[in-house]
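What you see is the complex with one protein chain gone and the rest in place.
Now for subunit A:
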Amino acid sequence: MSSKRTTIRESAGDRLFMLVIYTILTLVLIAVIYPLIYIVSSSISSPAAVTSGKVWLWPVDISFKGFETLLHTPQIVTGYGNSLFYTAAGTLISVALTVMIAYPLSRKTFFGRSGIMMIITFTMIFSGGLIPTYMVVRALHLIDTRWALLIPNAIWVWQVIIARSFFMSSIPEELIEASEIDGCSDLRFMRSVVIPLSKPILAVLVLMYAVGQWNAYFDALIYLKSAKLFPLQLILRSIIIQNNSSGVMDAMKMVERQQLAELLKYALIVIATLPVLIIYPFVQRFFVQGMLVGSVKG
């Protein structure tokens, strides 16, 4: 990257141009990062400091009262547990199904692969709609069961495309031929050659599906009725967006209530995003990789 601009001195115009670029990028950086810091700071400040508008950037009178309260709220704890379950189980199912369809479609000798590919891709641009899908889920008696969050949205076409292009570009044809000569079955080949060679794409699939499942709320909203099955996102919605914190606040004294309610919202945002944010710096590279693999036409 740097090799293309070495010896020639920059003109004044170019230097001014660079100054403008750096200034804009710095402003963008601040605009994106400031709200994030503000939220985290608020979540660990004292309730009084948050409600009186004393927090501007860094935490004021550090206290973990918000998190403590959340830890003692059964609703939140159940929601957290549910979300962890949905994320683990959903990711497992989704990744398995995605590989099961993407790998055969990557084989050139698999008859009908372009037809199947078209059938799948078509669902990206046209769908029966909300109600017809709901009717199917209802007819299968999945309403108000955990399965409703794991099955109806298990496969994302985009991930199939990404996985398929990865398999096509990185499982050498020679390996397939050699294994066929050795009399290795397709299943065996999948298990002992394809899967071990595909760790990067498996990582991408796991991460994308896991983040998607952790963040999902719409399926829960339409398919679930019992509060004990609710994922964290749905509980978050009822507490922050619908401002329905009564369940959480029952134990609190009236005086502290309002201040704490405000603080709790910040703390909730933090704990709901925490798993994703903790792994984010490690996974960002994989996401970029996944997007790039997917953009390879194939």
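What we mean here is this: a contact is a pair of C-beta atoms (placed from the backbone, for glycine too) under 8 Å apart; a residue touches a chain by one contact, two chains touch by 3 or more; residues count from 1.
Heads up, the rule we're going with is that contacts and distances are computed from a predicted model.
**Student:** When one chain of this assembly is omitted, its UniProt record names it as which of these: "DNA modification/repair radical SAM protein", "Hydroxyacyl-ACP dehydratase HTD2-like protein with hotdog domain", "Sugar ABC transporter permease" or "nitric oxide dioxygenase"?
**Tutor:** Record says "Sugar ABC transporter permease".
**Student:** Quick one: say which of A:Phe67, A:Phe85 or A:Tyr217 touches the chain that got left out.
**Tutor:** Considering all chains, including the one not shown, the answer is A:Tyr217.
**Student:** In the full complex, which bits of subunit A touch the chain not displayed? Write them out.
**Tutor:** Where subunit A meets the chain not shown: residues 1-2, 4-5, 8, 11, 13-14, 17-18, 21-22, 24-25, 28-29, 31-33, 35-36, 38-39, 50-51, 53, 97-98, 100-101, 103-105, 107, 109-112, 116, 119-120, 123, 125-137, 140, 151-155, 185-187, 190, 211, 214-218, 222, 233-234, 236-237, 240-241, 262, 265-266, 268-269, 272-273, 276-277, 280-281, 284, 287-288, 291-292, 295.
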